[in-house]
Structure formats: structure tokens, C-alpha cells
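Would you mind keeping the following structure in view while I ask a few things?
Of the protein chains in this complex, all but one are displayed in their positions.
So, chain A:
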Amino acid sequence: MTPTEYEYLRKFLKDNSGLDLSADKQYLIESRLLPLARKAGLSGIPELVQKLHGGSRTLITDVVEAMTTNETFFFRDKVPFDHFRDTIMPEVIKARAARRSVRIWCAAGSTGQEPYSLAMSLKEMGAALTGWRIEIIATDLSQEVLEKARAGIYSQFEVQRGLPIQMLMKYFKQNGETWQINPELRAMIQHRQLNLLHDFAQLGTFDVIFCRNVLIYFDQDTKINIFNRLARQIEPDGFLVLGAAETVVGLTDTFRPIPERRGLYKPNDPRAAAAKPALAGAAPRMAIMAGR
């Protein structure tokens, strides 16, 4: 791949998915796009770039989907799910005792392991949530990934990553070499296609937002913009959960970290946050990106 081709792909991915690759990610592009090029009957990356230049619609979608990482497994990193069980849900159960409903958004739901992990956690809470209306909305950029999430069918390999064997026995049904999550848990989740670069106000407001390991792929201005828009979709006493390598610190005052709960954030009072001038300028830039 020539530097020109790499630059073209970088810009292409930035424009089409918001994915912001640094200058040294040639290996990532090759490992993801070479198999795709071969499958499409092309000789390699150069020919793929030519086809993209030509504006092949299906190829554009395929390239974006192949480059959007889907590395995920059940109860990934474990700690956020401990927080969910021990900190977030006890507080939500108390705060929402009157209306007995909870809305959760998995903003990078990928192939479903994260939303299903949350659904299993909620099931494990048993009687504490009897009679509650539980809504889990899982969104992802990729249609292919969403279909897999919807089906809830996983390989033997996938169900052995992060999932305790008792939970596999309790919440999945074996079908030959694959395992499918039970209909009762599948019914707890709505899967929707969504690009975080676009407006998501229509999703409504949430008590809990999981937005893990997706913002790391965006540049700083885009991150700030997404945080600011997430802040509008979260209840004032809600929780935001970020990935282990992500933080709001130094980017936005709309959220604050919860001490001793790594990855867990609370929204700040919007009036207090709005008073800080540091954030001015982030929104207009986003408007330009979303308008493409």
C-alpha cells in the first residue's frame, strides 16, 4: 500500500464512519481489508482503493463495516459489570422506586455481548426488579453486527470468553456447535442502527449509558461533541460508563468521574457546565461533520 493509498483510506474512513486512524495503522487496514478485497475478487488494496474512488456503494459499506472493530466478549473487563450490579442498579432501584422503570443504552452494542451481559446481570438481581419495566437499547453502526446481536447466536469459542459456565447453562440453549441466548433475554433488548456522529436525541433519555471502547477511535473534537450530546440524553442522576482506556477528564465538564469507581461517571449540573467557556466551539464543528 502506498502512502497515498493509505492517506486516501484514512480520509475515507474518517468521512464515512468517524474512525480516526493514526498514521501508523497500515497493518490494521491490511489485516481487515485484504480478506475483503480478496472476497470481492480484487487483487489487493490498490485495486480496492480504485473501486472506492469509483464510488461503489456496496464496497463502501463493506469497508466501513470491516474497519469498525467488533472485538467484544461477555462481561468484558468485568469491573464495569460489578459497578453495574453493586453501585449503579442499587441507586437506580432506590431513585426509580416510584415509577419502577429503567432505561439503559448500550451505545456500542456490537455483536450483543454487552447488552446481553447487562440483561443477565438484571436477571440475576431477581426479585428486586419484579414488576419493573426494563428497556435496553443497543445501537451499533454496522447492520451486519446488529443482525448477529439480534439473533443472539454465538460460537462455542465466543461463549467461553468472559461468560461463567453457570450463566451459559442458565441463559443459553445449545444447538449443535452454537449457543443461542434465551428468548426471554432477547426480548429485553431493542437493537437499532445508529452512527454516533449523527443526532441521537430521538432515543430519549436514559438512566444508564454504556459507551465503551468506541470513543477511542474518534478525534478530540468529535469526542467532546459526543460527550456533550450524551449529556443531553442522560437523566440528571444517571450514570455513564466508559471503557478502561477512556475518560472525560480534560475534554468536557458535562460529566465527572465517580471516585474509586473506575470508568463510571455522573452528569454535572448542566447550568454549571454551561457556565464554563472551555466547551464553546465543539458543537458547530460537529454540525459540519453530521451534515456530510
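General observations
In the analysis below, a contact is a pair of C-beta atoms (placed from the backbone, for glycine too) under 8 Å apart; a residue touches a chain by one contact, two chains touch by 3 or more; residues count from 1.
We adopt the following convention: contacts and distances are computed from a predicted model.
Look at the chain that isn't drawn here: its UniProt entry, checked against "Response regulator", "Biotin transport system permease protein", "Xanthine dehydrogenase" or "L-proline glycine betaine binding ABC transporter protein ProX", names it "Response regulator". Set against the missing chain, the residues A:K78, A:R100 or A:R133 yield one that touches it, A:K78. When the full complex is taken into account, the listed residue touching the unshown chain is A:R161, out of A:K11, A:R38 or A:R161. Of the listed residues A:T4, A:Q143 or A:Q174, the one in contact with the hidden chain in the full complex is A:Q174.
Residue positions on chain A in contact with the hidden chain: 73, 77-79, 156-157, 160-162, 164-166, 168-169, 174, 177, in rising order.
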